[in-house]
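The complex appears here without one of its protein chains, the remainder shown in place.
In order of appearance the chains are A, B, C and D, and numbering begins at 1 in each one.
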Amino acid sequence: MEQIAFASIAAFTLACALGVVLAKNTVNGAMCLLLCLAGVAGLFIQLHAYLLAFLLVLVYAGAVVALFLFIIMLLGAHGGQPWRFRAFQAFAGVVAAALLITGLDMISLRGKTDAGPPVAGAGVGSSLKLYADQLFTTYLLPVEVMGFLLLVAMLGVIVLSRRPTEGEATE
Amino acid sequence: MSPSLDSYVLLSAALFAIGFLGVLVRRNTLVIYMCLELMLVASTLALVAFSRFNGTEAGDVFVFFILTVAAAEVAVGLAIIVALFRARQTVQVDELDLLKK
Amino acid sequence: MDPSNLQELAAGNTWTAIWPELSLGCLALLLLVLETLLPRFIHGKIQTFSIAGQVFILAALLLDLHTPYHESFNGLLVQSSAGQAMRVFFLLSSIMVSLLARASLWKHRVSKVEFHHIVLVVSAAMMLLVQSRNFVMLFVSLETVTVGLYILVSYYRSSARTLEAGLKYLVMGSLSSGLLLFGIVLLYGVAGSASLPGRSSDAMQYDELARFLAANPHNFLAAAGIALVLSGVAFKIGAFPFQIWIPDVYQGAPTPVTALLAVASKAAGFVVLLGLVGEAFAPYAWLVVPILTFMAAATILFGNLAALKQHNVKRLIGLSGVSHAGFILLAVVSVPRVPMAVGAVYFYLFAYLIASFAVFGVMTVLAGHDDSEQEIGDYSGLSRESPFLAGVLACGLGSLAGIPPFVGFMGKLFVFVAAFKAGHYGLLLVAIAGVVISIYYYFGWIRAAYFNDEPLASPEIARRARDGAGRLLAIALAALAASSIVFGLYQGPLGAWVSLR
Amino acid sequence: MTPTAAALAVLLLPLASAATITLFLGRRPQGAATLSVVTAFLVAALALWLAFSGARFSQSWEWLRLGSFSVGVGIKFDDLAALMLSVVGVIGLCVHVFSLGYMAGDPGRARYFGGLSIFMFSMVGIVLADNLFMMFIFWELVGFSSYFLINHWRERQSAADASKKAFIVNRVGDFGFLLGIILCYWANGTVSLGTVGQTPPVVFSRLIPLLLFCGAVGKSAQLPLQIWLPDAMEGPTPVSALIHAATMVAAGIYMLCRVDFLMVGQARQVIAWVGALTALYAALCAITHRDIKKVLAYSTISQLGYMVAAFGLGSVGAAMFHLTTHAFFKALLFLGAGSVILGCHHEQDIFRLGGLRRRMPLTFWTFTVAVAAITGVPFLAGFFSKDAILALSYERSGAIFTVLALTAVLTAFYMLRLWKIVFLGEPRSEAASHSHESGVSVTAPLVLLAALSLVGGYWRAYPGGFGGVFSLIPEAEGAARAVVLATSIAVLLVGAGAALSFYRCDGDDSLKVGFPSLFGLLSVARTSFDTAYDYYVAKVQQRLAMVLNFIDIVGLAGVVVRGLAGATEIVGFGIRALHTGRLSSYVYWFLGGVVILWAYAAGVL
Partner (left out) sequence: MSTTAFDPLLIAVVAPLALAATIALGAPKKWVVRLAYAGFGIPALMALLVWWRFGGEPREAHGFAFLSSYSTGLERFGIGLKLGLNGISLAMFVLAGLVGLAAGLYAIQSGAERLKTYLLLLLVMQAGLMGMFASVDIFFFYFFHELALIPTFIMVGIWGGRDRSYAAMTMTIYLTAGAMLSLLGLIAIYVKSGASSFDLLVLRDALASRPLGETLQRHVFGLLLFGFGILVSLWPFHSWAPLGYGAAPSSAAMLHAGVLKKFGLYGLIQIALPLLPFGAVHWSHPLALVAGVGNVLVIGLVTMAQRDLKQMVGYSSVMHMGYAFLGIAAGTAMGVGGVVLLMFGHGLSVALLFLLSTSVHRRTQTFDMGQMGGLAQGAPVLAALFLLATFASVGLPGFANFWGELSIFVSLWGFSHALTVVALTGTVVSAVYGLRAAARVFYGPQSDALARVVAGNAPRDMAWAEKAPALLLAAALLFVGLWPRSLSTGINQALQEAPAAVAEYR
């Protein structure tokens, strides 16, 4: 049962991921990304990381993809630019894909983890309490740094997207 | 029987590769950026799987940081793309070649 | 997890150990506060305040240089004398960047305080980065640095070039972060694997990982992970083939940011690399050393050859920086066999800091509104218009070229000795070829500044050369030029201190 | 004064004089001249005192030591050196005094006398040297003084060329000389004349003597390096007398006599033949020349050939004896010629002179003595010495005897041609008709040398004796004696008679008029060496130099160096072009990097 669920979610996720890459229309691409993330969240749940699945949906689907869509609309960039394949680009793409697949194969074939079944009991990703314990003891410093990171990002967004003020030199 | 760790890792690697491929072949900055996000998500998937199967904790905590970083990065990245669009009226990377040689 | 354990863990967070980072953070916040509190017309002074604050922290830091090697924050960080050295390094660089920004920002109508704020935060993050002994900490501080730099690179948002540079840096940077992250994940996963000997419960920790790797000397997944992590770090230091973004981004970025990228960000990358090569990946020298050897050779050759025909000074300095990364890599690959190579890396970094900022200083002073278009030809006749700037430039370039009596020569000497001790003879020959090629373009630059009889290319540049740097920047530049000679002649404190390990 | 101190004084006085002139007397020609002449006088006096007091000694000081290699400076004063030193001193004094008159009014007098002093120093050095290195040192220095003095009139292109030629040709000879010395050093471990002479020297081949002989070939103008000496007549005439007739050119002979103990039979044979052929060849050349000094120069070469032949035939005595007498009469000839030139306002073409007998009687008579001496009129100096050589050759080698006898005929022929055309008949030019005898400083040396030419052949009369040398003079006995005597008188009569009867005192060369083809042949023979060398220098050596220069500049500095730089630059351009500015292409670099690293990690690479 779990196998079937995994297989179907995995297939769905992969398909959506491919959709992101292949979609002509940017909006469709963003929707594919959203679905793909949902798939990953599903896998998280299968891995008992409920909290993380929730976070993923919340942060990614709720914020990130929404932001993407918002920007796409803002810039009017959804009008799907046609795929402009040139022979060289196509060739390079095929080669790249081949190389990546080879790399994947090697990882999967030679890099077997030989892991047994999942360790019993839920990980920290499953409950908010355990998670918070970790975050506010061992990983307190990174959390603090993350605060600064977010502050910087916020300032950056403000600075960058403010309309050029009067008299600011433009080219 | 539950799916093996290897299958999760393989799936994550595949997602990662697809993301990379997207960065390679697409010319639309926004799509490229989405593909980059896809790569990050692929990493989190492997991380969670490893944590689960190995019974270690750090991975799960790490995911939190990755998600936060990704959000911040997206915000900044999109701001840059917007600013660039304002300056150049395009989101196609092929048209961005003021800096070369 | 019982509460007492939590108490214990919380008590492990010895905040005093990171007082310089905290002070920098506070200073950064203080800047924002001052911006909102103070009236608009004295906002310019906030920049000076920021510099003064940093100098104060630097002074305090210099009083507290020697620190025994110890862990803090439950092993997330490690404090040591080398860490102190790098704190000084990043402070120096951020002071210089602030000074340069002060000279550069007024040419653009952009918000100034935020710039300084971000520089401070980025510097603090770099300090944490080089002290990290845990991949979570590493990633978080690295991303803080990176996100900060995304913003800084695109800071002159009205310039299409700057934004293009920003986008390129953004995409390449995110890509490399992705590679690094996936590598970390692979390592974490394989090291936690229950079926392998030496399983580690917390493989994010360097020492845990090293223990696991030592027990599994030829694990494929670990090797793949290491390769990916190295790719990510190689992006930071600009090692071949992950250096390709450098000239474009350096050219487009505001000059102070270019300096930050070229010096601090690169140095941070190298110290991270040292930590990885020397500690976390030490058992995998069979993999790391050949990869880095290849990278070093290719980087030296590529950087120098690409710079050979480059006329844009920012691209040139970027490409020359690539070649310097190659030289430092030469020392890094020697680390597994020769302990003194670590000292060589630190010394080289300091030499590079001194020399680079001297050059960037002159570049900033001479730069107009659009500083991405400065050519070597623009420097012709500089020595007549401003002997001071020309002298500083000559000291900087001489040091970069590695000729005595400048400090850069000592840096190269240490690196060469280390590489020779480690037996990398072929690499040394490549390095020598690189030095010889590099002489060509550094000399071309000096030639423009000194030998050309024609006046400066444009009256504007001539005016800027005559106006010179502001007083603070001039003092800093003079100090850099002087120290490039003094430390070349008398390595006393620097030499002893850097080779403390 | 101890003999050693005296010898040192002889050596160093001229050096001191030269130094003083260079440093302080450059603008005071009179002072320079006086100083130089006084020095020459002191040198002559001390030299004669040393020679005749019978002091014979040797002493040496180390001058340089590097490892096992040591160069000494020392004095070896034996009979040979005493004889040579006396000759140098006397001739030197005569020439110095003569120069006072000859060079009066020349603006470069100070330089000239400085040069003479340097020459005296160098020449004395050769004479006194007790080892071959030291001899080589002074050997080179005389070459330099010769160069310097030939070049005295430096605004003349011909003087500049001649001096250069003299030095370079000598260098060619010295090339062999030095090589010979080096070989000798390695064979014997020393080149001290005393040490090598006492123990049986190791002469591992004919090479050493022949190489040393090269030095003599250059300095004494033997075939095939004789070309420089006629050109050297560009220098002032006293210089020609002193350096290019009496002393320096004879140093080659002196040197050979010094290293007599190194000689081996086959080498001697070569040396004898070179000498004999030189004697004959130079005599032939002398016949056709119009320049009074150059005729004398060829005569000098010819006589030097005699001496070399004598040495080659095995007699140091005969060679040195002829050297001594030749020094007297050849110096006299040159000084006489100088007197003529001075009297005739620097007219040197003999066919534009004539009739000087009456206008310059003293010069005429002394010159006549000299001509008589060189042609071997009995009981004059040349007669004895030439006889000795003829006798020697008669004894040792019939072929060489024939050659030398033939040369003697020619000598008489060209000398009397010269004598007759210059002094007899009527003046054939303005200059000659206004000629006049010069002052006492010019004539006094002539008289002194004439006296010496008259009596110089009676070697047994020399006070103090140079037994070490003169006892070695061979004397023909019995029938041989008669044959030699007859031959020498016969050749004199034939040669002199032919010249006197054949040449007429008019403005043209009778030989050229009478036998144009013979004259042409002789002229071609005379210039053939120069033609050949000029061809070599201009067409071979210079072209080779140009080709190598081309290769160096175009090939090495151009193609290789610039080419390498260019190739690097092209690579630079290529790499620069990799920065396309397109993000998408940059991503491929990352992909490439990751793939390479993966491949290496997987062991594929």
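The rule is simple: contacts are C-beta pairs under 8 Å (C-beta built on N, C-alpha and C of every residue); 3 or more make two chains touch, one makes a residue touch a chain.
All values reported here derive from a predicted model rather than from experimental measurement.
Remark: the absent chain touches shown chains C, D in the intact complex. Among D:1, D:38, D:561 or D:604, only D:561 touches the chain left out of the display. Of the candidate positions C:172, C:263 or C:435, contact with the unshown chain belongs to C:435. When the omitted chain is restored, the residue from D:156, D:345 or D:434 that touches it is D:156. Touching the omitted chain from chain D are residues 62-69, 71, 111, 133, 136-138, 140-141, 144, 147-148, 151, 154-157, 159-161, 163-164, 167-168, 171-172, 174-175, 178-179, 182-183, 185-186, 541-542, 544-546, 548-549, 552, 556-557, 560-561, 565.
Even with one chain removed from view, chain C keeps its contact list with that chain: residues 398, 403-405, 409, 413-414, 416-417, 420-421, 428-429, 432, 435-436, 439-440, 443-444, 446-447, 450-451, 489-496, 499.
To be clear about the criterion, only the chains that are shown with their structure count from here on.
Two chain pairs, A-B and B-D, are weighed by contacting C-beta pairs, with A-B ahead. Averaging C-alpha coordinates per chain places the centre of chain B 26 Å away from that of chain C. Counting partners per residue, chain C has 136, 140, 143, 147, 150-151, 154, 157-160, 167-168, 171, 175, 186, 189, 193-194, 220, 224, 247-248 as the residues that reach two or more other chains.
In chain D, the residues touching two or more other chains are 576, 579, 581, 583-584, 587-588, 591, 594, 598, 602. Taken in their complex, chain B has these residues touching chain D: 20, 23-24, 27, 32, 93-94, 96-101. Against chain B, in their complex, chain C makes its touches with residues 135-136, 139-140, 143, 147, 150-151, 154, 157-161, 163-168, 170-171, 174-175, 177-178, 181-182, 185-186, 188-189, 192-194, 199-204, 247-249, 251-252, 372. Contacts from chain D toward chain A in the complex involve residues 584, 588, 591, 594-595, 598, 602.
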